[in-house]
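Here is the structure we will look at, set down as structure tokens.
The other protein chains are all here in position, but one chain of the complex has been omitted.
The first chain written gets the first letter, and so on, giving A, B and C; residue counts start at 1 in each chain.
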Amino acid sequence: MPAEHVAPVRLYLAVFACLLGLTALTTAIAFADLGRLNTVIMLAIAVTKATLVALFFMHLWWNERLTRVAIGGALAWLLLLIGLTLADVLTRATLG
Amino acid sequence: MAELAPTVAHHFDDAEQQREAATFGMWVFLVTEVMFFGGLFTAYVAYRALYPDAFGHASNHLDVRLGTTNTAVLITSSLTMALAVRAAQVGEAPSRIVRWLAATMLLGATFLGIKLFEYGHKFHEGLVPGPAFTYTGPDARQAQLFFSLYFGMTGLHALHMVIGLALLGWLARQAIRGRFGPAFHTPIENCGLYWHFVDIVWIFLFPLLYLIGRH
Amino acid sequence: MEARAPAVHYLNVDYGVRSWLFTTDHKRIALLYLGTITLMFLIGGIFAVLIRLELLTPAGDLVSADTYNKLFTMHGIVMLFFFLIPSIPAVLGNFLVPMMIGARDLAFPRLNLLSWYIFVLGAAVSLWAMLTGGVDTGWTFYTPYSTSASVTKVIPTAVGIFISGFSSMLTGLNFIVTIHKMRAKGLTWFRLPLFIWAHYATSIIIMLGTPVIAITLLLVALERGFHLGIFDPALGGDPLLFQHLFWFYSHPAVYIMILPGMGVVSELIACFARRPIFGYGFVAASSLMIAVLGFLVWGHHMFTSGQSVYTAFVFSFLSMLVAIPSAVKVFNWTATLYRGSIAWDSPMLYALGFIGLFTMGGLTGLFLACLGVDVHVHDTYFIVAHFHYIMVGGTIMAYLGGIHFWWPKITGRMYPEPLAKAAGLIVFLGFNLTFFPQFILGYLGMPRRYHVYPPEFQALNVLSTAGASILGVGYLLPLCYLLWSLRYGPIASANPWGAAGLEWRTTSPPPTENFPTPPVVVRDAYDLDGVAAAPGEVAVG
Partner (left out) sequence: MAPFPLFPPEASTMAARVDALLFFLLGVTAFFVALVATLIVVFMVRYRRRAPDERPAAPHGSVPLEVGWTAVPLAIVMVIFFWGASIYASLRRPPDDALPIDVVGKQWMWKVQHLEGRREIDELHVPTGRPVKITMTSEDVIHGFYIPAFRIKQDAVPGRYTTTWFEATRPGTYDLFCSAYCGTLHSGMVGKVVVMEPRDYEAWLAGGGAVSAVDAGKALFEANGCPSCHRPDGTGRGPALVGLFGSRVALEGGTSVVADEGYLRESILNPQAKIVAGYQPVMPTFQGLLTEEDVMQLIAYIKSLAAPPAVRTER
């Protein structure tokens, strides 16, 4: 692993500003009626925010690849759990 | 989750190996945390898909202003936490490390305070699942599912916050004693990872519980 | 030449209860686990004996219906969560993972000790619940029975299992970090013993699966205790959601139970056939394949539950695929024997018994993965036979084989070989007599978890009970002679079997630090170059 990284304070502040901005945005969007798009946008914003936190506050950006593989694996597995469960729940009605 | 040991423990070759092991170990621990919350998220997604309207109506009973405020509070606490880790990394004085930790704790406590207030409010409105549930919307039964998930998810999240606060308190004690510096700051770094993770969970809970289905 | 025990080793560096209860030595912790899970096995075994006695006659004449329901529930819970899941990883894995990779200990020794305490706490809570009323939901805790209908101690039992889950996560975490970060110099991934590969794959499953069962049981407890209605059909909740969450862990968990056993068998076969495992890379990769595919098949426990037809097809299809890596292992083991130099020592007999019974159990798993047949045999004794073949015939055989094989390393003593062979034979015969008739019973349609049953099923049940009594003797035998050997067994040499693993290149028993000097690896796994030709001496080189 490369020597430990010290991130500049400015970067932290920039990330922080982004996070606050996205929070405001997502709340604002909640009150606009965009149909299905609402949910999609809000989830996209949440994913972006989470990625920012993980990459910079949690130093994933500078970490060895192994940690990214580990956490990526966890997310893939979570999607698997949700995906296959949802597949059942949503297609059950058409039985028979 | 790290073994606290300022010197190299007998079974490690050197401090580098020890630090790598601790950081990697923490990430592997976070993997289990993802799956732990994952079970609840699965339940949430399944029911949201089955009862979109009921969940939409029910979510309108949550207070968006408080939710947004809490999101901002938690994000700020992540910033102060990151700065605390940084202070240790670059070898700032213990008092400065402690200052950032204290700020993080204060923000964390604020979050919990607001949450508690919200819970109290729900209690008075009869939105706590069980015999005291008095919601009378068109789909009261499914709304009860929503509030079960709401309390389950935010409750588990709050529990993590409480544990985080305890860890931070412990860190602050160690920091006062000058235990952390550029050579050794694994505990503060790992607690930071934990704290940020809890923040990320909230980043998802906020839109899922408060926002989707509003208007 | 008479073997001599080393003057100082991990067992005698320190004496007294405290030196054990506060130890951070992975080898001592392994022994703490060994003691605990042996106790658990006996408790689960007593439940099994009572089950079999009750089923001797069609009527419910030995115990009441409620008691019977508690018996099989507690039998399943104790055997799975408190015996089989920790068995090989927490005992043999704990002892051997650091030694096999040339490390002085696991990465987080104190977490390792903590995991044992957590395990004991979890077991104690569950056992307390069982002693003060018991629990009757079946080990599967299906809702809504567990959340609303059962009047037994569901919450404390679930909490006990919840707690013990953290113990297996700590063990898994320790293994993963240790295997990644603490391998000896020169020990590349493809020089790792297959035992390590198996434990690595197992740990991945533990880390990804166990949290889900933890949260699921927590939700059951909350629903029961605090009316949090997550699965409640009266609120529009979905009982099948519980089953999804439960099996998302519990199917992969069956691979937590079998993979370490497969790792043990690979070591035994390599040692007693005196040659590296045929197709090493394929066997290693198949462990990872099982870990990955194993997560994609959980719905095969729900073919008759009312789940969607389409997902049933998907789960059945993927269940078929998961059989392939297991087949690869079986064929490679068999091919290793070809032109080997096969010693008929007792651990090898256990390993070969494993292959046979696992093949049988695994192939009957295909009957269940096959949609058309599973509809008929689901929830019958066919299932009971299937999983006992794999878990009792497979994993426990491997576990016993491993315990015998590493006994000299662990204790510094040899056990009486003829008795060990006899025990192996008794277990094998008793096992088949117990569980083979259950396949027939299952196809005939005898449902599982039945306290009373139609009289035409009696003959086969009598056979099964007779077999169980033989099996019980077969299990008690090693318990006796292994204990006996602690005191009276001949002193073991450093490498009594002439095996190649790093763990044999240190004294029996090893010192606390495992190796006098950190080993450097220059050869592939199972390469016997540099190991003394005749078993007995510490190899040089």
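Rule of thumb we're sticking to: a residue touches a chain if its C-beta (ideal position, glycine included) is under 8 Å from a C-beta of that chain, and two chains touch if they have at least 3 such contacts.
Worth saying up front: this structure is predicted, and the values here are computed from it rather than measured.
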Residue touching the undisplayed chain, where the options are C:20, C:443 or C:484 = C:443
Request  = May I ask which residue of C:42, C:62, C:184 or C:373 touches the chain that does not appear here?
outcome  = C:373
Note = Filtering C:203, C:316 or C:411 for touch with the omitted chain leaves C:316
Ask   = Taking the entire complex into account, which one of C:274, C:388, C:404 or C:505 touches the absent chain?
value = C:274
Query = Hey, which chain C residues sit against the chain that's not shown?
reply = 60, 65-66, 69, 136-138, 142, 144-145, 148-150, 233-234, 236-240, 273-276, 278-282, 303-306, 309, 312-313, 316-317, 320-321, 323-324, 327-328, 330-332, 334-344, 352, 355-356, 359-360, 363-364, 366-367, 369-376, 378-380, 440, 443-445, 447-460, 526-528, 533-535
Task = Determine and list the chain B residues touching the chain excluded from the picture.
result = 51, 53-54, 138-139, 141-142
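Heads up, the rule we're going with is that only the chains that are shown with their structure count from here on.
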Task = Using the touch rule from the top, work out which pair, B-C or A-C, shares more C-beta pairs.
result = B-C
Note = Note: chain C sits from chain A at a C-alpha centroid distance in Å of 37
Message = Please output the residue numbers of chain A that touch at least 2 other chains, ranges allowed.
response = 66, 73-74, 77, 81, 85, 89-90
Query = Got the chain C residues that touch at least 2 other chains?
reply = 180, 208, 212, 238, 241, 244-245
Inquiry  = Using the touch definition from the top, list the residues of chain C that touch chain B in their complex.
reply    = 98, 103-111, 169, 173, 176-178, 180-182, 207-212, 214-216, 219, 222-223, 226-230, 234-238, 241, 244-245, 513, 518
Query = Contact residues on chain B for chain A in the complex?
reply = 16, 19-20, 23-24, 27-28, 30-31, 34-35, 38-39, 41-42, 45-46, 49-50, 64, 68, 71-72, 75-76, 78-79, 81-83, 86, 89-90, 192-193, 196-197, 199-200, 203-204, 206-207, 210-212, 214-215
Inquiry  = Under the definition above, what is the set of chain B residues touching chain C in their complex?
reply    = 1-3, 9-13, 17, 20-21, 24-25, 28-29, 31-40, 42-43, 46-47, 50-51, 54, 129-131, 141-142, 144-145, 148-149, 151-152, 156
